[in-house]
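A single protein chain has been omitted; all remaining protein chains appear in their positions.
In order of appearance the chains are A, B, C and D, and numbering begins at 1 in each one.
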Amino acid sequence: ADDIPIGGIAPLTGPAANSGEALRQGMELAVKEWNEGKGDYAKAEGPHPTFKLTVEDNNSKPEVGVSAAQRMVTRNGIKLLIGDALHSHVTMALMELAPQFNLPIISAEPVSTLIADKVKSDPEKYALYWKGNYNSSAYGETVHDFVKYAIDKGLIAEGGKKLAFVIEDTDYGHSNADTITQLFEADGWTVAASEAVPAGSTDFYPQLTKLKGVAPDLTVSVFTAVNSGVSLVKQMSEQALPGRHMAIYYPTKPEFMAQVGPAGEGLVWTSLQFAPEVVPAHKAFDERVQAAYGNPATYSHAHAYCVTEIGMRAIETAGSTDPRAISEAIGATDYNCLIGRFKFDPANHTVLGGGEYLPLPVAQIQNGKNQLIWPEANATAPAVK
Amino acid sequence: MTGAMLIETLLNGLITGSIYALVGSGIALIYGTTRVLNFAHGEAMMIAAYLVLIGSTALGLPPVVAALGAIVLTMAAAALMQRVIIAPIMGRDDWAFRIIAVTIGLSIFLQSAAQLIWGESFQGMPYFFEGVLVIGPVRMPWQRIAILVVAGLALGLSAWLLYRTRLGQMIRATAQDAEAAQAFGIPAGRVHTMVFAMSAGLAAVGAIMLAPLMSVNPWMGVPYLLKAFAVVILGGLGSFGGAVLAGLLLGVVESFAVAFTASEWRDVISFGLLIAVIWVRPYGLFRGREG
Amino acid sequence: MQRCVQPLQSTTRIAKRAGDDVADLLNLSNVTVRFGGLTALKDISLALPQGSALGLLGPNGAGKTTLFNVIAGAVRPTEGRVVFDGRDITAASSSARSGGGIARTFQITQPFTSLTVRENVMVALTAAGMAMRGAFSAAVEYVGFVGLRAKIDESAASLSTGQRKRLELARALATRPKLLLLDEVTGGVDRPSIPGLVETIRQLHAERDLTLVVVEHHMDFLKALVDRAMFLDRGAHVLSGSFAEVAADPRVRDIYLGDPLELEAADA
Amino acid sequence: MSSRAALLRSRPILGYATSTWAIRSSWRLPMLEMDGIDVRYGATQVLWDVSLRVGAGEVVAVMGPNGSGKSTVLKVAMGLKTPSAGRVVFEGADLTRAPATARPGAGMSIVLERRRLFPRMSLRENIEIGGFVLPRAEARAQMEGVLALFPELVPHLEASAGRLSGGQQQMAAIARGLMAKPRLLLMDEPLLGLSPALQTRAFQLMADINARGVAILFNEQNAALSFRLSHRGYLLESGRVVLTGSGTDMLNHPEIRRVYLGEAAA
Partner (left out) sequence: MASSADARARTMTEMLGRRPGLTLLAMLALLAALPVIVHDPYPLHIMTLFLLFAIFASGWNLTLGILGLKTLGHHAFFAIGAYASAMLSFYAGISPWLTIWAGAATAMLAGLLIGIPILRIRSMPHVAIVTLAFAEIVRLVLANLKDWTRGELGFWGIEAMPSLHLGGTELAFGTGKPLGSYLLALVFFALVHVGLLALLRGRVGLTLVAMRDSETAAESLGVDLTRWKLGAFALSAAIVGFSGALYAHYVQILTPTSTVGPEMLVSLLAMIIVGGVGRFLGPVLGAALLTVLGEVLREFGDYRMLLYGGIVVLFVLAAPRGIAGWLDAISLWRADRKPS
């Protein structure tokens, strides 16, 4: 049979191209393995569909993503779109195309809770859209739950319950900070400072001076650009910022460990979802990526791989390329992929996070290596102060 | 705000400001002498940073050698670019604007070229100077203090060249009327090339000092470019000393802006300041030496 | 027609001649211009009746162009007032003054280099309210006045020095001024053409009741154009009177004219 | 240099310039030779087959109506405009395609048309630049000498050149041209904007420096004075040389008398 055309959209150019390239490799690897018969078939026998994947660039801009999607619909006749693979703001634009082109869409890494809210606001309109990652609120819950645990354990002193943020000035940074603020404020914490800096900033001295003034008990930092994260962690140690620090997302980037040096020792962060050094399945995936592309695998590879698998499985299950059928099959997904169990919340079409679903573990850098420290059940090492 | 915090805020501002001054003065040098705005100045920084990174990590050269090598190579690259791209435009009709346009194109070109060659990942570099200076509650790493010192030296040297030497006179004459300058034996073409190389050299010094702080990446020059332009304008028409003072001032203003408002309004405040100053004093805070 | 100039001393105004009912077109009172430490004009007062023609003499750097700039609005006086046609225009912009009837030529020429000769003149015509179509044909007349007909549809950037001077004049005339300020308009113009230019200006002066102020280093041309003269030195008003009086004054000879090397003197 | 000022004040120059030197100049060695020069600006040709010669120590005037190509001839001599045909030879060396930069060192200097000062540099710097090719000490001495010729510039030395009056700028342009101690001085309308007294002085100055062996090629609208001062002259019309001869010949040529000296009218 003919290959079924599907499409992917990722930032292949511009500052996010690094992640975009990883996402593309993940998507391509999934399709390649599936077409080679290594597919995770829902039905044991019968003719299995094969796929032809086209990946286009969004240059991190929504309107470029929309153009790319339109092109793939009319030129390539794609039956399913994986997009956006990285950006929430591009996804916000792309999801509008699901009703317009009658096209099933599943996004990969985007986490913004606003996407889920949008689906909830008009379920009929966004019936064909699915969000392949949990909501950013899941991070907040992890941070909140972990801190509670750590206080109980005496790892963190709650002191005057003063919370501070240093985040990048993007929807990613803000939506994380917002959830965390809500959860902690319910426990009687107050936000002493919230500093949002342009993405890619590397000079945090003015912010740190300000933070030293308010002396927070816990500082949470959120970045997607690894240089910001490295600079912040280094400068925090230079400035001997009081209180504890918890990082979100950026330490997952492979460059982080290489660059942060001794300043990173003891850093607590969430969430370590892809860890070849401790998880054998991740190690195997890493080797496959190495073999195919000559570079190590990252979390983005794994996530894109899984979401692509989910899409292909759904088409297989649907048994046709009817958009409604595909969409329903996506909604029915309950699938254990590399990084955890994927199941969608039918109310907001969003993958469930935490608990038994996609895990959000907390890690700590100990002796220059990442160790899982929470939840205790999966911990590879005990947390140190 | 406690006294120590005040001092620290001021110091932070001065250090950020010295970076602005260093980047800005390179632009002021070209602008003041040739009336050319170089939008590819940030890319000279980027190239220098990659060169020093390659020199010190891949080739394992001692930092000073790697830094000097990077400066020389960046200057050579700038000279080459000036010869091939800028020189043919000089003196053509509406050239000042054409150079803005061509350097904007060049900047995009170089960014993507760097991305293709070196990838888009952020590459770290170790500090040249380890350790933190602690005086009472004030803490400042030596690397940052070094920025202040090196910026001062580089700027002093350039100012001396520009205003106290024959070279400077040649440069300024060429800028104002290249044809007339030639008639008096000044090799206008070569002078332009030299100015470009010098300015790239200043950018290189800035980039090398900054590389350990901000990670090397294809876009590292971008955030500093507009600030540097603002500094040049605030400082007054191509005035060298003005650019330095304005750089420091802008750094301090930003530092206090962060201290008293939220970080995301910092740039609004600094660019707002620029427009406000231009409104009141169209030719900058410190009027250019050339009036 | 009465043509006379009555410079004012800062304190006493020289009375107009009896029976002279011509109103002053331009009145400068106590104008001082300072550039930093340099005083370019010192307490200059001047009354210029409608239809008069005044020659402005003075060594280089005396302040002649600065005086033009004050009248035309390119320089604001540090002190003093400028009254034109009965209105105080001390603070008015150049363009408003042009609209009011003051035109000037630039000593250092300023053609619109992106436009043709004709279009250069059309700018002046349309600014004065003429429609494009009318201006297109009307420009020919002014271009003709200055002998640039052959270049009318060529770019002004290609003009030589003398041609640029002529264009300056054509443009200024095209604003149909009441007061025309000519700053060395014949400088660089070839000698054979000068009598023609002078004649053109004289005719316009007569026909249109044009008031003239002329800066010109060639005494014979100046003589042909003006009847009165005013002599400036280092920004100060030294003397004024009929052209012949001023030209014959020993101070003027000393400071300005020097040894009689001019054409007629040498030939005589 | 100090003697020059003294010389200047004492010497009446016009008479001797036309008589004795005009005869001697005929056997002078050629210093600058321009041969069959064609010049185009874009598609428009403005010089046709112009040939011109300046002997060592000669004063040569170029005359012609506006737009006839006088400035262009000087620009070609100085290397500021490359001719599309023809040769420029200076003291035996072919400089047709050599850049302007090479000229001052070789002994040529120019007073540019429309002054062309560096407007945002001080007057002092402007004049200094004229002596760019000289060793420092020599330039300093020359500067003093040149300033002695134009004492009225001294109070304005630190002012921006662009702010000077037209005549002051013209003096500065002449001063700058003299700085390089040229053997051949090119002057494009050197008297433009100068007061009558200063015009006289500038003419005397030209005669004076010529007396010290400096050749001059210049263009000035005052035909009577020009041809009196010069050994030889050229008349350009529409980009072609239409007449050439000794200064006296030119002065006495009926056509010149009629058109340029306005005799018919008189």
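Note that in this section contacts are C-beta pairs under 8 Å (C-beta built on N, C-alpha and C of every residue); 3 or more make two chains touch, one makes a residue touch a chain.
Keep in mind that what you see is a predicted model, and the values were worked out from it rather than measured.
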**Complete:** Out of C:29, C:50, C:126 or C:200, the sole contact with the unshown chain comes from C:126
**Asked** Which listed residue (A:101, A:165, A:250 or A:357) would be found touching the missing chain in the intact complex?
**Response** A:101
**Request:** Using the touch definition up top, pick the residue from A:25, A:133 or A:170 that touches the left-out chain.
**Result:** A:170
**Item:** For chain A, residues in touch with the removed chain
**Value:** 12-13, 17, 56-57, 59-64, 66-67, 70-71, 74-75, 88-89, 92-93, 96-97, 100-101, 112, 114, 118, 169-171, 174
**Fill in**
It is residues of chain B that touch the chain not shown, namely 31, 35, 37, 85, 88-89, 91-94, 96-98, 100-102, 104-113, 115-116, 179, 222, 226, 229-230, 232-233, 237, 264-265, 267-268, 271-272, 274-275, 278-279, 282-283
**Touch list for chain C against the chain that is not drawn** = 72-74, 93-96, 98-99, 103-104, 106, 110-116, 119-120, 122-124, 126-128, 131-132, 154-155, 157-158, 171-172, 174-175
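Rule of thumb we're sticking to: only the chains that are shown with their structure count from here on.
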**Required minimum of steps from chain A to chain D, each step between chains that touch** = 2
**Request:** Point out which chain occupies the most central position, where each centre is the mean of Cα atoms.
**Result:** B
**Prompt:** B-D or A-B: which has the larger count of contacting C-beta pairs?
**Reply:** A-B
**Prompt:** Using mean CA coordinates as chain centres, what's the chain B-chain D distance in Å?
**Reply:** 44
**Prompt:** Counting in whole Å, what is the centre-to-centre distance of chain A and chain B, each centre being its mean C-alpha position?
**Reply:** 37
**Prompt:** If you average the CA atoms of chain C and of chain D, how many Å lie between those two points?
**Reply:** 29
**Fill in**
Check: chain D positions touching at least 2 other chains come out as none
**Complete:** Residues of chain B that touch two or more other chains sit at none
**Prompt:** If each protein chain is taken as a node and each touching pair as an edge, is the resulting graph a line, ring, star, complete or other?
**Reply:** line
**Prompt:** Can you list every touching chain pair?
**Reply:** A-B, B-D, C-D
**Message:** Help me check something: in the complex, which residues belonging to chain C touch chain D?
**Reply:** 35, 38, 58-62, 64-66, 107-109, 151, 158-163, 166, 184, 187-193, 195, 217, 219, 255-259, 261-263, 266-267
**Request:** Using the touch rule from the top, collect the residues of chain B that touch chain D in their complex.
**Result:** 169-170, 172-173, 176-177, 179-188, 290-291
**Fill in**
Residue set of chain D touching chain B in the complex reads 78-80, 99-101, 103-105, 109-110, 112, 116-121, 125, 128-130, 132-133, 160, 176, 179-180
